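The complex appears here minus one protein chain, its other protein chains still in place.
The block that comes next holds subunit A.
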Amino acid sequence: MQLPPALHARLAGAPGSAEPLPVERDPAARTAPFRFAPRPVRFPREHDFFEEGDVQRHLYLQDVLMQVGGAPERPRVPEFTCQVAGCCQVFDALEDYEHHYHTLHRNVCSFCKRAFPSGHLLDTHILEWHDSLFQILAERQDMYQCLVEGCTEKFRTSRDRKEHLVMRHLYPADFRFDKPRKSRGPVMPGAAEQVLAEALGDDGVPSEGDAMEVCSEHVEPPPVPAGERRAYSHRIPSTICFGQGASRGFKRAKKRNKHQ
C-alpha cells in the first residue's frame, strides 16, 4: 500500500482542516432500491467485530502474566546496612532494602514507634491515639473515620466503626489495622512497650482480646547478635528514635512525652 510521499509531511505539519468541497445531494440518490446513507457506526462490548483485537490482546496478556509472580533476579550489590538509627538490617539488593524501608521506617508513629502500611493509616492512628483533643471532641461528635479510602462515614466509637467495616465493607472482624484501644487517654511511649509485650502472642500474631493496637505488628527490635537472640517483645528504650525524618507526629510531641 503506497502512501503519497506528501502524507508524512502533512502529519508533521501544522494542524488544520481542508476547506470542504460544496455538498450537493440529489434526492434520487437515496431512493429505492438503493439505500445507502452515511452513518457513524458504534459497536457494543460483546460484538463479534471485536473478536480479532480481543484475541490479540489476550495473547499479549498471557505472555506478560507469565513473567509475573516469580522472584525476579535481583542484581546483587555489596552488602550495606540500613541507615536508619537503631536499625542494623543488612541488604545485598536495593529492592529488598526499598521494601524494608517502606515497611518499617516510612510511616512510623513518633510517639509509639509503630509502623503502618500507609500514611493514611498512620494519620488515623496519631489522631485517635495521641491526640487528646480528639478524645475531647469524640465525646460529643462522631470522630472515628471509616478506614476505607473514599468512605466518608464517621462514627462515635471505634466499635461502631468496626461494625461498619465488617457489615458495609465486608472487612474481616479481626482486621489487623483496626484493633480497639482500651484506655481513654492518649497512649504514652512507655505504655506502648507494655502494650507490645501484652499484644503479642508467641506466634507473632497480635492476640485478639486485649490487643490495644490500631496498627500493624510489633515494631521490629534492632537485631541482636546471634548469641543473645531473644523472642519478640522487647522494651524499646525510649531514647531510641527510628530516624529523625522517618517518623511523623504532631509538632507538640515533645511536650507530651511525660517519660523524659
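Operating definition for what follows: a residue touches a chain if its C-beta (ideal position, glycine included) is under 8 Å from a C-beta of that chain, and two chains touch if they have at least 3 such contacts; residues count from 1.
Here is the rule we use: contacts and distances are computed from a predicted model.
For the omitted chain of this complex, the UniProt record lists the protein as "Transmembrane and coiled-coil domain-containing protein 6 isoform X1", which is one of "Hemoglobin subunit beta-2-like", "Transmembrane and coiled-coil domain-containing protein 6 isoform X1", "Large ribosomal subunit protein bL19m" or "dolichyl-diphosphooligosaccharide--protein glycotransferase".
Considering the whole complex, the residue from A:R10, A:R76 or A:R159 that touches the absent chain is A:R10. The chain not shown here touches subunit A at positions 1-4, 6-8, 10-13, 15-26, 28-29, 32-46, 48-71, 95-96, 98-100, 102-104, 106, 115, 117-121, 148-151, 168-172, 175-177, 202-205, 216-220, 229.
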